[in-house]
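One protein chain is absent from this view; the other protein chains keep their places.
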Amino acid sequence: MLFLMAAGLTLVFGIMNLVNLAHGSLYMVGAYLATAAFNWTGSFVVAVVWALAATLVVGMLVEVIALRTLYERDHLDQVLATFGLILFFNEAVAIVWGRAALFTTVPRALSGHIQLLPGIRYPAYRAVIILVGLAVALLLYVVVTHTRLGMLIRAGASNRTMVAALGVNIRLLYTVVFGFGAALAALGGLMAGPIYAVLPGMGEEILIQVFVVIVIGGIGSIRGALAGAVVVGMVDTLGRAFLKPTLSSVIGPSAADNAGPALASMLIYILMAAVLFFRPQGLFPAVRG
Amino acid sequence: MTLRLEGIEAAYGLSQVLFGISLEVPSGRLVTLLGRNGMGKTTTVRAMMGIVPIQAGRVHFDGRALHGLPAYRVARAGLGLVPEGRQVFPNLTVRENLVATAANRRRAAGPWTVERVFAMFPHLAARARSLCGTLSGGEQQMLSIGRALMTNPALLILDEATEGLAPIVRAEIWSCLERLKQSGLSILLIDKHVEAVTRLADHHYVLEKGRVVWDGTSVELRARPDVQHRYLGV
Amino acid sequence: MAEPLLAVRGLTKRFGGLVATDGVDLDVAEGETLAIIGPNGAGKTTLIGQLSGDLAPDAGTIRFAGEDVTGLPGPTRSRRGLARSFQITSIFPEFTALDNVALSVQAHAGHSFRFWTPARAERALREPARATLEQVGLGDRADVLAGTLAHGEQRQLEVAMALATRPRLLLLDEPVAGMGADESQRMVHLLRALRGRHTIVLVEHDMDVVFALADRISVMVYGRVIASGAPEVIRANAEVRRAYLGEEISA
Partner (left out) sequence: MRSRARALTLVAGLLGLGLVPVVAALANQPFYLDLFRRIMIFAIAAVGLDLILGFGGMVSFGHAAYLGIGAYAVAIPAFYGIESGLVQWTLAMALSGLAALAIGAVSLRTSGVSFIMITLAFAQMLYYLGISINAWGADDGMRLARRSQFGGVVDLTNGYVFYYVVLGVLVALLALGHRLVHARFGVVIRAAKSNEPRMRAIGFSTFRYKLAAFVIAGAVGGLAGALLTNQTEYLTPSYMHWTRSGDIMVMVILGGMGTLYGPVLGAVVFLLLEDILSAWTVHWQVVLGPLLVLVVLYARRGLWSLLPGAIARDG
C-alpha cells in the first residue's frame, strides 16, 4: 500500500520536482469515491473505474487551477499551497460525506485466503494489493526510463522552458502526468478503503509515512520508493508486533504496554533520522529516473 | 521561408530592454546579431521565440504571424533554438537528448536522424549512452545544435554558439554552420567573434542598448572598423 | 628554492567514468602568478574546486604553506589564507556591495556569535571592506545592491570578496569570463596591481589576459598537465599549439 502512494508521489515529486502534500487528499478522495460508487452500484469494478477516472479529472483540475504556476517556485511555496489544498479537501469531504467514517467490505471475490506455502495462508486481498503495487512499479519504471514520454517528463523537470522552446506543449503534458499521479493515489486509497476506515484526514496519516518512504528510498527514484516502502512496511509491522513483548521482558509488562505502542509508532521516524544522518541522499539516490 | 521582425519591444520586469528591433532573415541566408554584452541580443531571441512576452511589434515567419504565441507554437512553426549556455538536459543521455524532442512536423524530405547528427558530430557518437552532464562544453554545444536540428527547423537560431569554447572546437562549429548553410537552412547567429563571422554570414545587424544601430553585408562591415570598434569593442 | 607556497602531487578526481583531473602535479612559489589554460572540459574548474576544498579529491595531496590541507574542509582552508572566486558569479544579491565584502572580513575577524552590536556599525568590519572596494575600483558603488551591479562590476566584487579575506593565495576562475574588451582591460590592470603581494592561480581562456599577467603557464588537456613554463616557452611549444591554441594565435 505504502508503495502505491510512494510511486505516485515519486512521479509527481521526484520527476516533476513538485512537493505535493495534497497527495494524501487525493488518496482520500479516491477512497471516498470508490466507497460511494461501491455502496451505490455494488460492483467493485465499477467503483474502481469510476474512482480512478474521477480522481484523474480532479487531479488535473487542481493542477490547472492551483499548481501550474508553482513548478518554478521553491518548495516552501509548494508546501504551503498544497497545505491549503489539504484543508480544502478535508472539509469538502466532511461536507459531502459527513465526519463519520464510512466502511466497505472487501469484495467477495477477493475475500478468501490463498495458500502461499503449505500451512501459510495469506489474505487474498492483501496479496492483490502487493501484486498491483509491483505491476505499477514495473509500468512506471518502464515508462520513465524507456519511453519518449518518460524522457520528456524528465527533461521538463530539469528545464521546462527549453522543452517548450523545442516544440513540446509541456504545460499540457504536466497536467496529464499530474492527473496520473493523482489516479495512482486514488488507486492506493480505494484499495485501502476496505482495510482501514474511510474518514476525513485519512490521507494525512499515511502521507507522512509515504514521505518517510520516499526520503529513505531516495528522492525521485522509483527503485528507491519500492525499497523504502518495503523497509518501512517491515519495520512498522514488526515493530508493532514484537516490540511490546520484547520490551515487557526488559522493563516489566506495565511499563511496556505503555511505552510499547509509543515506541512502535516512533520507530519509522527513528529509522528515517538514522538513514538521513548517514546517507542524506537516501538509499538509492535518484539517478534522475 | 523568410523571418521578419518589425519594431519588437520587450522588457524584463520593469526595465525595458528592446526599443523597436526590426530585422529580416531571408530564406537560405545566414544573418548575425552582433553587439556587446547586455545590448539585448539574447532578449531579442527570447522575445522572438515567445519565451519573453513581446510588448509591441510583430514577428512573421513564412507569412505566418508568430507574435503572441507560446514558445512551443513558435517552435512548431519551424524555428529551432540553440540557446545561450547550451541548456542540454543533464539528466538524460546524449541519445535521449536528441530523441526526446525530435519531430518532423513539416514533413521535410530527408529529415534529420540520430545517425545524421552523429555523422556531423563524431564526438557525440562515442558518448551516446552517457548522461550528458559529464560532457565537455564543446560536446554539449554540438549536442544542443543536434537537438535543435532533430526538430527539422526551417530556421536555426544559435545564441552564442561558440562562447567559452577552445579555438579548435570553435573552428569545428564554424565549419558545421558552413555545411548547414550549404544545405539551404536559414540561420540566425549571435556571436562575438566578428572576424570569423564576417567570413561566414551574408548580413549583419549591430545592436546597441536594445536598438539596431547599423546593418549591412560582411563586406560593408569589414570596411567600417569604426562601427566594429564603437559597438563591438574590437 | 624555499618550499613552494602550494605543492600539489598526483591530484586525481573522477566523475563516473570521466577522469576530471588525472594525477596533476603543480607547484606555485610565493608571490608568483601561475595561469592554467586548456580546452573546455580539461578539468581546470575541477582542479580549482579541489584546491579550494569544495571538491574532495579521490587521490593525491595538496600542501599549502608547508601544511597538508588535502583533508581540510573549504572554510578552514579559507581561514588559512586560500581564497577563491567562482567561474559563475556567486555573490549575495540582496546585500549591498559593501555588505558583501564586509562579510568576507567578518569571516576572518573572530566568531560571529555576537547578538547585539549591528554588523553595519562595526567599524572594524566596514573600514577594511571599504578599502578593498576602493582597491578594485568599486569605491563609489559601495551602497548599491550587489544584485543590481553590472556583470563586470559583479566580477570585480568577486575579486574584492576574495581579497578581503587577506589571502596568501588567490584562486581566480575565469575572472574575465563574459566581459567586453574594455572591462577585461580594467580587470587585468587590477590583477596586475596585486602581483608580488599575493600569489595568484588564474584559470582563463582569454589569451591576451593570460600573457599579460602570468609569470608561468601550465596547460591542462583532459585532466593532465601537459606542459608548464614561462609564457614564451608555452607559446612556442608545438604540442600546446596543436592541442589548444590552434592557428588562431599567430605567434
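By letter and in written order, the chains are A, B and C; residue numbering begins at 1 in each of them.
As a convention for this text, a residue touches a chain if its C-beta (ideal position, glycine included) is under 8 Å from a C-beta of that chain, and two chains touch if they have at least 3 such contacts.
Remember, predicted model here, so these are calculated numbers, not experimental data.
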Touching the missing chain are A, C
Among A:90, A:104, A:158 or A:175, contact with the omitted chain is made only by A:90
Out of C:34, C:103 or C:169, the sole contact with the unshown chain comes from C:103
Logged for chain C, residues touching the omitted partner chain are 52, 54, 73-76, 78-79, 83-84, 86, 90-96, 99, 103-104, 106-108, 112-120, 122, 161-162, 164-165
Residues on chain A facing the left-out chain by the touch rule are 13, 19, 66, 69-70, 75-77, 79-81, 83-92, 94-95, 204, 208, 211-212, 214-215, 219, 258-259, 261-262, 265-266, 269-270, 272-273, 276-277, 280, 282
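FYI, only the chains that are shown with their structure count from here on.
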Winner on contact count, chain pair A-B
Here the gap between chain A and chain B, centre to centre from mean Cα coordinates and rounded to Å, is 44
Whole-angstrom distance, CA centroid of chain A to CA centroid of chain C, is 48
In the complex, the residues of chain B that touch chain C are 36-38, 130-131, 134-139, 163-169, 171, 233-234
Note: in the complex, chain A contacts chain B through residues 148, 151-152, 154-155, 157-159, 161-170, 287-289
Listed in rising order, the residues of chain B that touch chain A in the complex are 49, 51, 70-72, 74-76, 80-81, 83, 87, 89-92, 96-97, 99-101, 103, 105, 131, 147-148, 151
